[in-house]
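Note that this complex is displayed minus one protein chain, with the remaining chains in position.
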Amino acid sequence: MNLKPLADRIVVKVVTSEEKTKGGLFLPDTAKEKPQEGEVMAVGSGKVLENGQKLPLELKVGDRIIFSKYAGTEVKIDGDEYVIFSERDVLAVIEK
Amino acid sequence: MNLKPLADRIVVKVVTSEEKTKGGLFLPDTAKEKPQEGEVMAVGSGKVLENGQKLPLELKVGDRIIFSKYAGTEVKIDGDEYVIFSERDVLAVIEK
Amino acid sequence: MNLKPLADRIVVKVVTSEEKTKGGLFLPDTAKEKPQEGEVMAVGSGKVLENGQKLPLELKVGDRIIFSKYAGTEVKIDGDEYVIFSERDVLAVIEK
Amino acid sequence: MNLKPLADRIVVKVVTSEEKTKGGLFLPDTAKEKPQEGEVMAVGSGKVLENGQKLPLELKVGDRIIFSKYAGTEVKIDGDEYVIFSERDVLAVIEK
Amino acid sequence: MNLKPLADRIVVKVVTSEEKTKGGLFLPDTAKEKPQEGEVMAVGSGKVLENGQKLPLELKVGDRIIFSKYAGTEVKIDGDEYVIFSERDVLAVIEK
Amino acid sequence: MNLKPLADRIVVKVVTSEEKTKGGLFLPDTAKEKPQEGEVMAVGSGKVLENGQKLPLELKVGDRIIFSKYAGTEVKIDGDEYVIFSERDVLAVIEK
Partner (left out) sequence: MNLKPLADRIVVKVVTSEEKTKGGLFLPDTAKEKPQEGEVMAVGSGKVLENGQKLPLELKVGDRIIFSKYAGTEVKIDGDEYVIFSERDVLAVIEK
């Protein structure tokens, strides 16, 4: 994977059902927004605040995350599916 | 529960009717937005202000809160239902 | 009442018609937004400004206020009806 | 009148046609937004800027103003009609 | 004319066709937004920035301006038609 | 042309097809937003930032620019067609 996102964006590899985190993350069958599970493959250099300061991302490469399936832009490289979106669309990190 | 939310988000375990706070929190039967009761399971590291300062959350793990049932994203882990949303969608803490 | 609101929110007990402030606050019968009368039961710790400063609320517990009946979230505790909303939705304080 | 508005709000007594400022303020019969005439009865303590500074209102009690008839919330006290709205919805002061 | 606008507002007297600036300002007959010509009769004391600084208006009384005919609120005094709107809705000054 | 725009606005003379920049600027026949070519005739004194600093425009009189044909307000003076809009609606300068 050779994508470097800008600013506060991240590149995430979508985790398919059979690869999901042990212990289980199940999404309820409701009308609410449903999250997806993924792994962070690349992070941008940070968001620039109005005072000029660059704010590094909280996430790092390798983090397992859950995110809204309605967020971001899909890209497929060599058969793997990636999604690119802003860190602020990440719901939570799955701690190991 | 192994979810760590980002920024000013929290992970909340929904409190079902039979577990509700003694003394009683009853929601009126009107057309208005109705709150739900929950327990804070995890809190993010804080919201970053435009001056670069990181603002810790007011809430802490263990707090009983009420929140809008229309807020957030549902996640189910090991049979328990969680909701992830921003601290600013919390209406109030139920003091013990 | 054991609710502690966050940030710039307040918990207000709705004043019913028979309890209304003497001298009378009557709402005209028009299509415009109509206010309700209430008493402040609890106030949040304040709104955080972008420079990190915490701004205490102007209101204090015991204040009689008028507010839009379309604002906030209703909660009923032990038969009393409360509404939770931000101080910026308060129209005015009724001075004694 | 015993209402004290918050922040940058004002309480205005609506001036009826027969009381209008001499010299005459007539509103054209068009589809455009039409202003109303009123007298300022009470002013809030000011708007808080993002740097924490409190900005006093330009208006003072007794000012004759014109304002949009679509602005604000109506309140009737002892037969008089008042409107509560933000100073930024005031179009102009009628100078004496 | 005895109107004093607030903040960054101005009071403008609409210039009718027969009074228009010599050299001619003609508005094309298209679907685009069309400007009107007017004379500045009064200016507000300025806009307050978030750092508390008051920014005086660029315009002064007597300036000939063009502005969008969809901007502002019309007021008629002694038979003359005025429009009140913010300086930011002024397109340009017609230089003499 | 005797128009002086305010703040960060510019007055632009529309360049008709027969006058277009040599080397050619052709607009594709798609559903996307299409730019127009023009010459900057006058520039405003600059945009005021929230810290009170006045930011001069990047553009200067004589610059050839391309801009969205949906931007701005048209004005016709002595048979020439001008458009007034903010510098932030300019797409690019055509370098000589």
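Each chain carries a letter (A, B, C, D, E and F) given by its place in the written order, and its residues are counted from 1.
The criterion applied here is as follows: contacts are C-beta pairs under 8 Å (C-beta built on N, C-alpha and C of every residue); 3 or more make two chains touch, one makes a residue touch a chain.
If you're wondering where the values come from, they're calculated on a predicted model, not measured in any experiment.
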Touch list for chain A against the chain that is not drawn: 2-7, 9, 11, 42, 45, 48, 50-52, 72-78, 81, 84
Residues of chain F in contact with the chain not shown: 23-28, 30, 32-35, 49-51, 53, 55, 58-59, 66, 68, 87-88, 90-96
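Following the convention adopted for this analysis, only the chains that are shown with their structure count from here on.
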Fitted rotation between chain B and its twin chain F in degrees, CA, nearest 5: 155
Same or different contact residues where chain E meets its copy chain D, judged by the half mark: different
Chain centre separation (chain B, chain C; CA means) in Å: 22
Between chain D and chain B, distance of the C-alpha-averaged centres to the nearest whole Å: 40
Per-residue multi-chain contacts in chain F, two or more chains: none
Arrangement of touching chains [line / ring / star / complete / other]: line
